[in-house]
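Heads up, one of the protein chains got dropped from this complex, but the rest are sitting where they should.
Each chain gets a letter, A and B, in the order it is written, and its residues are counted from 1.
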Amino acid sequence: MRTLAVVTHKGQEFIEVTAAVTEVVRGSGIQEGICHLFVPHTTAAVTLNENCDPDVVLDLVAILDRLVPSRGDYRHAEGNSDAHAKASLIGTATSIPVSLGTLQLGTWQGIWFCEFDGPRNRRLCVQVIGR
Amino acid sequence: MRTLAVVTHKGQEFIEVTAAVTEVVRGSGIQEGICHLFVPHTTAAVTLNENCDPDVVLDLVAILDRLVPSRGDYRHAEGNSDAHAKASLIGTATSIPVSLGTLQLGTWQGIWFCEFDGPRNRRLCVQVIGR
Partner (left out) sequence: MRTLAVVTHKGQEFIEVTAAVTEVVRGSGIQEGICHLFVPHTTAAVTLNENCDPDVVLDLVAILDRLVPSRGDYRHAEGNSDAHAKASLIGTATSIPVSLGTLQLGTWQGIWFCEFDGPRNRRLCVQVIGR
């Protein structure tokens, strides 16, 4: 398992980590298997989505914030219940096939670390399993 | 890794792929392990849900479309930001236990390919890992 550091700069933002994850896969030497991504936080997540037009992830941030507003009638005293909900809606884990030693991402897919309660110093765990 | 072709016919629809995935698991010869499903697209997803009453997935399409309307104040010029958001909300990967050579789906569970920006020719990657 490799742990990548992800530094976020805003309250809510998607940060692309495709290149760093690709590097871990390459370094693992694994040819056929799965790359497992895991976020060890409760107000952040990981997702795959378009990395060509940067407007796509800006829209995602805005859509999520409309679905679960930062201010609401929440119980949790820290005031970041929206961030916890967004983390569970997007999810803290995903996985990607590895074949011929390469991440089998679709043409338009990039890997995004999703910050919902930043800015913070975050971590992303990357495991490559297979042979 | 096997790649299944999925042809979608509507803008938004859930297409059941349980039989095709079951066939891949059977063909793999793996008795104990995990079946990993991966969608290499940014406006489609994969989920498990009821496959008995077809109204369930029709309701899911309608609920998602109410949550993230097709028309909205979005930046992304292609006009399918809702589809990108739905893909990240449902997710592009899931996995199912395999035991005794069989997918360990629950009684009511089927595997659904989720189209959010069709119709298109899509792909679903299936990996069976284990022994």
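What we mean here is this: contacts are C-beta pairs under 8 Å (C-beta built on N, C-alpha and C of every residue); 3 or more make two chains touch, one makes a residue touch a chain.
If you're wondering where the values come from, they're calculated on a predicted model, not measured in any experiment.
The residue touching the chain not shown here, chosen from B:V25, B:A44, B:L60 or B:V128, is B:L60.
Interface note: of A:S28, A:N51, A:S95 or A:Q109, the residue touching the hidden chain in the full complex is A:S95. In the full complex, subunit A contacts the hidden chain through residues 1, 36, 38-42, 67-68, 72, 74-78, 81-82, 84-85, 87-89, 91-93, 95, 123, 125, 127, 129.
Those residues of subunit B that touch the chain absent from the view are 32-34, 47-50, 53, 55-56, 58-60, 62-64, 67, 89-91, 94-97, 99, 104-109, 129-130.
Please note the rule applied: only the chains that are shown with their structure count from here on.
Averaged C-alpha coordinates give centres for subunit A and subunit B that are 20 Å from one another.
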